[in-house]
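For this depiction, one protein chain was excluded, whereas all remaining protein chains were kept in their positions.
We just call them A and B in the order they show up, numbering each chain from 1.
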Amino acid sequence: MSVASVLKKRRDAFLKGLVYLALSIICLILILPFLWMVSTSLKSPDEIFLEIPRWLPEVLRVDNYTFIWTDTSYPKYLVNSLIVAMATTAIALVVASLAGYGISRFAFRGRRPFSLGLIVVQMFPAMLLVIPMFVIMRRLNLLNTYLSLIIAYGTFAFPFCTWMLKGYFDTIPEELEEAAIIEGCSRFQVLYKVVMPLAAPGLVAVALFAFVLAWQEYLFALTFTRTEEMRTLTVGIALMQGQHGGVNWGQVMAGSVLACIPGLVFFLYLERYIVQGFTLGAIKE
Amino acid sequence: MKVTHRIKKLSIPYFFIAPCALLIGSILLYPLARGIVSSFYNVNLLIPVPPKFVGLENFIRLFRDSSFWTALTNSIIWTVVILIVQMAGGLGVALLLNQKIKGRRFFRSLILIPWVIPAAIGAITWRWIYAEQYGLLNFILYRLHIIDHYKAWLAEPSFVLPAVIVVAIWKGIPFVTIVLLAGLQSIPQTLYEAARIDGAGAFQMLLRITLPLVRNIALIVALLTSIWTFNHFETVQIMTRGGPGTATLLMPIYAYKLFLESFQISYASTLATAMLGLMMVLAYFYVRRLM
Partner (left out) sequence: MKHRVKLLVVALGLVVLLLVPQSLLFAATTLKFFHTLWIPSMVELMDEAAARYEEENPGIKIEQTRVSWTDAPSQLMTSIMGGEPPDITMAGWSMVGQFRGMGAFADITDLIPEEMKKSFLPTAVEGVTYEEGRFDGVPQEGCIWAQFYRKDLFAEAGLDPSGAPDTWEELVEYGEALTKDTDGDGNIDQWAFGWPVQAENAGQFWLTFLHQAGSQVIVLEDGKWKSLLDQKEALEGTQFMVDLVQRYKVSPASIVDMNWEDVTNGFAAGKFAIMHNGAWVVGSVKQKAPDLEGKWSTDIIFGGPGGRVTQGGPNNFHVLRASKNIEQAWDFLEFLYEEGRTADLTYVEELANLVGSIQWNYDYMDFVRSTYEPLLQPFLEHKYAKLPPFTPHWQTFVSLFGDAAVQDMIMGKRTVKATLEDLHAKLNQLHSQ
């Protein structure tokens, strides 16, 4: 073993160590608030605002979790959020795949304006839309239904999801599709049978984005849902706080920690595909 | 036969984009149009009179409104600072995550956590972290001898805007990181190998290979996060409500006050239209560089 290669190995190890250190510090800062949330969720009211902050409470209040689960409408809120988020994800996948494929594969009149329009639409301030959309939902008799939220969230999600999928489809070579068309498949069949299976990472990225958007949204969930049975998690957690009363932050944080779990599960399970799916067509352009 | 076949062929793309276009058109464009039109009237929900067309009066009033200029200034600082730090920081973290180290999947999952936390809850937690008496930040900084006494970070005009900007960066950096990481990973390794053989150093490779190849994707994500950042509302609303004074009054916060606290719908629509206009100007510059 030459001296040079030994030194190189040492240097590589040192650099790797630095990378680990840097990543650890960065990750620690990024997850610190979440850790504080978890810590608070296990505390009683008199341990939450101490001058010397305490990570581990003296009295572990696991009952904060059982309380919100059994004594409030939390399970209902959770189910509602799940239904709305999953349905939004499903519809976003379908619509964005179709539209993304369309922009990616065809050069048609209006392609440029449509693509640009997708960017512009994302700029709309939500507040501008609240009352008009309420009126629309009311006229369609969709107030206080899952569908009102699914439609609204889907619409907010489509622009970015379409873009993402367009970018991903751009990275898939067209030869495969050409072969299928020659064999007599319709364009829809080509999309469904040939392209989609190859686009798994892109689909995962879209699903993730749509899910997180639907899961966390507040203003429209608050406005379109009217009764306890239909409220979603974000609204439900806000309802656990109020004016003129002592909020039990331990319970609120317990609810919030639980609310983060589906997203976390999603990441861990589909982590493999997530990064890839966000290429946004970097390669081709 | 040939004509119908051609029509069918030409119309195919429209079928593909139809669901998307129809839904966006019916759900988003109609309210938007109504909103923009409203800025030319004088609707104030608290004063129930028939709406009167007032032309550009609201826009003139907006131009003369000191709160508008304050909010605009704050919003520009907010957007620019967050953009720069998120892109630079995101690129840095992405570069780190792109290294071949064990456990990088673990780090990649941890990085995404701020994205999963609902904005409102994140804001409340950060408010506690910044609290003067019992906040983690003061506790840590004091023990590290970086500050000599506890500070009320959100109560001092010179600290409060940076403080909330940090929170917005915290929330937005995961997304930027992931996209940039995807961009980095799509760069063929062969390019780096060839450069190494030619004797290029790490910094040169970064400058000559990495940056140019992520340029496109970086521009796209920069455009998107600029828009989302400019419109971002919940963090500041929950942490400071635009205060103290007008230190953190941003455009969306001002819009909220006008729309949903004082119900001056037309004037609020004027502000929203101005916001939209500003963003379109911003987007124009990006798109020109992209195309």
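One rule holds for everything that comes next: a contact is a pair of C-beta atoms (placed from the backbone, for glycine too) under 8 Å apart; a residue touches a chain by one contact, two chains touch by 3 or more.
All figures in this text were calculated on a predicted structure; none of them were measured in a lab.
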Touch criterion as defined above, residue of B:K9, B:R105, B:R208 or B:R241 at the omitted chain: B:R241
For the chain that got dropped from the picture, name the residues of chain B it touches. 44-48, 67, 131-134, 148-149, 152, 154-157, 160, 240-246, 249, 257-264
Residue ranges of chain A at the interface with the undisplayed chain: 45-46, 49, 51, 71-72, 130-131, 134-135, 138, 143, 222-223, 226-228, 238-247
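Please note the rule applied: only the chains that are shown with their structure count from here on.
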Distance between the CA centroids of chain A and chain B (whole Å) is 16
Could you list, by residue number, the parts of chain A that touch chain B in their complex? 16, 19-20, 22-23, 26-27, 29-34, 36-37, 40, 49-53, 94-96, 98-99, 101-103, 105-106, 108, 111, 114, 116-133, 136, 151-152, 154-155, 158-160, 162-163, 171, 187, 212, 215-216, 218, 234, 237-238, 253, 256, 259-260, 263-264, 267-268, 271-272, 274-283, 285
Where on chain B does chain A make contact in their complex? 10, 12-21, 23-24, 27-28, 30-32, 34-35, 93, 96-97, 99, 101, 103, 105, 107-122, 125-126, 128-129, 131, 133-136, 139, 170, 173-174, 178-179, 181-183, 185-186, 213-214, 216-217, 220-221, 223-224, 227-228, 231, 233-234, 252, 255-256, 259-260, 265, 268-269, 272, 275-276, 279-280, 283, 287
